[in-house]
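Left out: one protein chain. Kept in place: all the others.
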Amino acid sequence: MPEVAFEVDVDAPPDDQPGANPFNRWHPDIPAVVEADPGDTMRLEALDWTGGQIRDNDDANEVRDVDLSQVHYLAGPVEVNGAEPGDLLKVEFLDMGPLNDRAEFGFTGTFSQQNGGGFLTDHFPNAAKSIWDLDGYTVSSRHVPDVRYEGKIHPGLAGCAPSQELLEEWNERERELMERHAEDPDSIQNHPTGEAEPPVANPPTTEGALMGEMDPDEAEEAAEEAARTVPPREHGGNHDIKDLSIGSTVYFPVYVDGAKFALGDFHASQGDGEITFCGAIEMAAYVDVKFDLVEDGMEKLGVDHPIFEPGHRGPTFEDYVTFCGYSVTEDGEQRYLDSHTAYRRASLQAIDYLKQFGYTGQQALHILGTVPVEGRQSGVVDVPNACSTLALPKGAFEFDVSPETLGSDKDRGDVVVTDDPLG
Amino acid sequence: MPEVAFEVDVDAPPDDQPGANPFNRWHPDIPAVVEADPGDTMRLEALDWTGGQIRDNDDANEVRDVDLSQVHYLAGPVEVNGAEPGDLLKVEFLDMGPLNDRAEFGFTGTFSQQNGGGFLTDHFPNAAKSIWDLDGYTVSSRHVPDVRYEGKIHPGLAGCAPSQELLEEWNERERELMERHAEDPDSIQNHPTGEAEPPVANPPTTEGALMGEMDPDEAEEAAEEAARTVPPREHGGNHDIKDLSIGSTVYFPVYVDGAKFALGDFHASQGDGEITFCGAIEMAAYVDVKFDLVEDGMEKLGVDHPIFEPGHRGPTFEDYVTFCGYSVTEDGEQRYLDSHTAYRRASLQAIDYLKQFGYTGQQALHILGTVPVEGRQSGVVDVPNACSTLALPKGAFEFDVSPETLGSDKDRGDVVVTDDPLG
Amino acid sequence: MPEVAFEVDVDAPPDDQPGANPFNRWHPDIPAVVEADPGDTMRLEALDWTGGQIRDNDDANEVRDVDLSQVHYLAGPVEVNGAEPGDLLKVEFLDMGPLNDRAEFGFTGTFSQQNGGGFLTDHFPNAAKSIWDLDGYTVSSRHVPDVRYEGKIHPGLAGCAPSQELLEEWNERERELMERHAEDPDSIQNHPTGEAEPPVANPPTTEGALMGEMDPDEAEEAAEEAARTVPPREHGGNHDIKDLSIGSTVYFPVYVDGAKFALGDFHASQGDGEITFCGAIEMAAYVDVKFDLVEDGMEKLGVDHPIFEPGHRGPTFEDYVTFCGYSVTEDGEQRYLDSHTAYRRASLQAIDYLKQFGYTGQQALHILGTVPVEGRQSGVVDVPNACSTLALPKGAFEFDVSPETLGSDKDRGDVVVTDDPLG
Partner (left out) sequence: MPEVAFEVDVDAPPDDQPGANPFNRWHPDIPAVVEADPGDTMRLEALDWTGGQIRDNDDANEVRDVDLSQVHYLAGPVEVNGAEPGDLLKVEFLDMGPLNDRAEFGFTGTFSQQNGGGFLTDHFPNAAKSIWDLDGYTVSSRHVPDVRYEGKIHPGLAGCAPSQELLEEWNERERELMERHAEDPDSIQNHPTGEAEPPVANPPTTEGALMGEMDPDEAEEAAEEAARTVPPREHGGNHDIKDLSIGSTVYFPVYVDGAKFALGDFHASQGDGEITFCGAIEMAAYVDVKFDLVEDGMEKLGVDHPIFEPGHRGPTFEDYVTFCGYSVTEDGEQRYLDSHTAYRRASLQAIDYLKQFGYTGQQALHILGTVPVEGRQSGVVDVPNACSTLALPKGAFEFDVSPETLGSDKDRGDVVVTDDPLG
């Protein structure tokens, strides 16, 4: 086992850890707390993305009331000696797994429309929760019976620190989006409307900011401009790519000397899109990483976003039921080549299908969020309809979920749903 | 070999075929020309989607000047005895292949921004063409050297006839989109702007309409309301799903008595999204289909779009280089959870990457349109950025396209590009 | 479609074909009837291995009485210009398929112990037959219900002509084996004993010899020493490798000027080992091949047997039930690291297992011979027991064949079995 270079204690408060504390903002000046040479291998541990707010119980109010200002709790930054802007930082994910003897479960949540929302929040406005058992890599849930499969573990979030210039670019463009929305909500496609609607972006805030080992005076100032960790951006970040599992190699753009790499937000398994938002099987975990550098890699390879080579450790599935969606909203409004809407419709088709097999809609939503479904951009040019497909692996179910069976009327219980949506 | 129930002659004009003529509009009243019982297996042949307008030569003007009013040339309609609205028509694709002794090549085109446009038309405004050899299922192109792979053949277009009611719904919602665009072009996300911009939708037109065996008098009237075949819709249609290859089983919603199933627009291979628009390897082909019915299947399975179970005949790839994109436009504009833009950016990353290996941008575009790349809806909830990924299979190349190689300066020629964009 | 360079007529006698006749012996002097340059692509057609002796009916006596002196009916020889001894002939299998409009079925047979025998002939001494429908690549049989799968088509037999020297080496070593057996039957491991036992090898014979376009006078003399086509040898030959399907590339050693390549004995699908002997789904078929040469390839690559790179066209299976066998005979005799016996035992385990699902033993045998089971040399060093495994793909069955189901008592009929074993 490689040396544990960043260690967490799931029983301690997330902001009062025995060693270096996790941090939760992107800023070039957050000091590195781990040092690595090219060629080094080390273990990094990370808390779950809520820092322990969701526990193994049957209380969905924990999801409804989750404090989203502090997320995520990242491991790092790691300074890689010799890394310079323009390089690519090569990161091999040699192994990952649960912090077994310290945190033995995962959770999936539907956020309340009043707090977080999500892809299908207008269909599922109330918070809900399911708890998942981790048997090695095999996952199952008392809240979603008859589903049991080998998960595809991965970090939802990983990337290098932005430069000051890049950070300002992020802030500027996201502020501009919020302004557009404030001026004319209808100008923002794909956003649910209504009083409790989730924000279109999360601007910098000092509230809940954890700036790592930064000097407290500087930290306050930096937090005022530091980027939130919710969205993925061109450095990677919270991209929630389910395929970054064991054996993958990622090349991350470097923007500051030493790269200042960090990661976190592990998922025992996730479907493409992470459509439940808090939607993968969220967990605390470790990862063994090996670092290397590609000097001037961004120019040499012509990229300014991460690229990666997926591993070969599966799980592999062969048999799928696949659903189609096009860019027409549920209300019948025709959108122009809108892949987001197309994937929504494919997801809703899959949910309605699963309801014919005895699941509730919320259960079906949690299935799509956790099972490694393949969400594909199948067609993007046939005006006006984009076509997205969602492929559901049959092997994740302990019964035959094929169309030939014409469904099943077995009662399969439910996830835990909040009855009082306002908390 | 099953009986050829719909035969084409690639050397005859597309609208003057020896047997029943192909048709190119969706309308409930177009008469069936083939009859099938549940359980029947038959062979259907189809012209390429342009009806032979693009030939095996080095002239890209054929693509620039293509007549888009007549596309596509569909085989059918097939009346399946006993099919009723609400049923699902089960269609097994037992085999497909080129009309070998009659049409032995495929083509890929970049449409002119003045005629068709496409996903990246503002980056590649000029028409271009590449010709592909079909060696069995193995494809290669003199215009894109050092790429050679086993393709994933499939019909780009398949579905049952709409009911009159569904047809009107289509027409209404697409007209509404065109009106919105006419009033305020900026309200339509993802649409390129400029004088020569492609239309946001294609309304019914009698021009170029082929109404099959319909009585000429009725045909003219029907054509005025018949839906164009360009977009996919909830019946399937032109969904361009690369995974519908040999061995797949599709369940199509039935809207009219007898189902009136049709298909066409075959591709020797395609990448997810078909980003070149005329973008797969377009070809004339045959398919052997087996029909069956699931009575009341739409209600029993809770679906009103096609669902399918993919086959197992590959080709399978294991090694990929994967590119990421987020919903920020190339100009730096922040979009809200816009998967279309995210996939554009991932595609552009891949194109820039391939340029480091000696390809031109147009060649790279044709590679992404034809190689079975996996385009994934990786993240759709992390506001404001959707994340899409594009996974390029290394096995499609005859050299090592891995990041480790740091590119190659080999000259790899070019596709044929129009020098005069206006024709 | 490439030019048909070797054509067959399944309705004509196998030795009186319209063009060049198939041949059935290996000899350096059989003249080439097709010529190819390196880089050429062509179509070759071949009769089924019995030349049409087994027909689509319910008469198993055709298998019992099959004339084995004439098999197999090979397409070729093909002279590849420039090929010299020591080269490797590179052959790409671009496409294959049934001669659809001329022969639309396949067959599987259990040979009689009196005529041919086979791997499990002491368990299944009577001849039996099953007829298989070919729906594209999907196969099924009225004699083996509830089994339906996409097959893995391949030529059972392919290779270049031996040199005179190699031919003599073959004859010498096989004669020596027969002599050993004649002197002391017990010295020959793995051979069934009894009066009707099949021969341990098939020596040259002029009976039934088809020497292609050889001068009749020379042919008679050559047939006296020409090698039979039953066994595979270091040139390839009848190696019955199920993985040589569409998209594969094989490098065959060249022993004579021009290589004189030939192939035949196509199978719509086969399990590893072809344990029924006449055991794959036997069929007439075509193959599109592309030839190339690797000069001095045998020395450069250090090989003197064929090597190959399998294609990627599947079918792929993910879910298996796997059976184990060790080198102890059914009678309890301990053998020393005997993989043949180990695979026998694994096969018998699988047969007994399938009998719990309603199949007869003969049906189970035909399933193992035709479904692409994986037969593995799992352990070969743990004295005294070799371990072989047989992995049965669940996806080949239309019901759940998992252990969890504990079998099924459904009556599934039977293959056609000869009642009078002597004919």
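As written, the chain order gives the labels A, B and C, with residue 1 at the start of each chain.
By definition in this document, contacts are C-beta pairs under 8 Å (C-beta built on N, C-alpha and C of every residue); 3 or more make two chains touch, one makes a residue touch a chain.
Just so you know, these numbers come straight off a predicted model, no measurement behind them.
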| item | value |
| --- | --- |
| Option touching the unshown chain, where C:F6, C:F105, C:Y343 or C:F397 are the choices | C:Y343 |
| Candidate in contact with the missing chain, chosen from C:G136, C:P232, C:G264 or C:G395 | C:P232 |
| Chain B residues that touch the omitted chain in the full complex | 316-319, 395, 400 |
| Sites on chain A contacted by the missing partner chain, in the whole complex | 1-2, 41, 92, 94-98, 100-101, 104, 135-138, 150, 246-247, 288, 290, 311-317, 395 |
| Contact footprint on chain C, counting only the chain that is left out | 88, 118-119, 169, 173-174, 176-177, 181, 187-191, 198-202, 230-234, 236, 238-243, 251, 272-277, 279, 294, 297, 300-310, 312, 318-326, 328, 332-340, 343, 345-346, 349, 352-353, 355-356, 374-389, 391, 402-403, 406-407 |
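Keep this in mind: only the chains that are shown with their structure count from here on.
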| item | value |
| --- | --- |
| Distance-maximising chain from chain C - centres being C-alpha averages | A |
| Centre distance in Å when chain A and chain B are each reduced to the mean of their C-alpha atoms | 32 |
| Distance between the centres, which are taken as Cα means, of chain C and chain A, whole angstrom | 51 |
| Whole-Å gap between the CA centroids of chain B and chain C | 41 |
| Numbers and ranges of chain A residues touching at least 2 other chains | 318-319 |
